[in-house]
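Every protein chain of the complex appears in place save one, which is left out.
Right after this comes chain A.
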Amino acid sequence: MNLSFFDQFASPCLLGIPLILISMLFPTLLLFPPNNRWIPNRLSTLQSWLIHLITKQLMTPLNKKGHKWALVLTSLMMLLLMINLLGLLPYTFTPTTQLSMNMALAFPLWLATLLTGLRNQPSASLGHLLPEGTPTPLIPALIMIETTSLLIRPLALGVRLTANLTAGHLLIQLISTATIALLPTLPTVSLLTMSVLLLLTLLEIAVAMIQAYVFVLLLSLYLQENI
């Protein structure tokens, strides 16, 4: 199994059957179903506590109409969290490193928030394009800038997630290759590199959780503006 650096980013395929769907749905297998009991076991308790925490965090700034999005945003958060964290294990494929998947998540959701805003409160939605208190000569330029920033949001959402995770995974691979290559010749330097790798692993765990959170948080912010 001689791997190149980019084998981990190749969409998994077994005998010509694309496994991407299974690999995307796999994290859901690890989540426990809601238990019938009133006092469940520890894992169920912790999982429901986590989901409650996430939902509360996301829904507090939203008004009542935004609470319809609770299921979408919470499940998105759990999915991204699990996919990112599982991707740190060796020999795993992380679906969120694929730009296609992230754009497929970001673009429709962003468009949904935009269309909700334009449909229900069009003038308020368009009003977001101009910050308060701008001097009059700047208004045309600012409108163009704000429109560009609005239209680039889905791209930013998708690419942010992709880039962060891909870069992280690639870095891990490069540094571990360096460690292995240096091991016969300069063991001490190899050990130093190993310590760098440990720190990087910690960073990657943090990044995995933060990026999932940021994705969902930004979506909820866009929703707040528009609902």
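The rule is short, and it goes like this: a residue touches a chain if its C-beta (ideal position, glycine included) is under 8 Å from a C-beta of that chain, and two chains touch if they have at least 3 such contacts; residues count from 1.
Convention: contacts and distances are computed from a predicted model.
Q: Using the UniProt record as the reference, specify the protein name of the hidden chain from among "60S ribosomal protein L6", "Cell division cycle associated 4", "NADPH:adrenodoxin oxidoreductase, mitochondrial" or "ATP synthase subunit b".
A: Listed in its UniProt record, the absent chain's protein name reads "ATP synthase subunit b".
Q: Sort through A:55, A:75 or A:173 and give me the one touching the missing partner chain.
A: A:173
Q: Pick from A:104, A:124, A:198 or A:221: which residue touches the chain that isn't shown?
A: A:198
Q: In the whole complex, what residues of chain A lie against the chain that is missing from view?
A: Answer for chain A: residues 1-3, 33-43, 45-46, 49, 88-91, 172-173, 176-177, 179-180, 194, 197-198, 201-202, 205 touch the chain left out.
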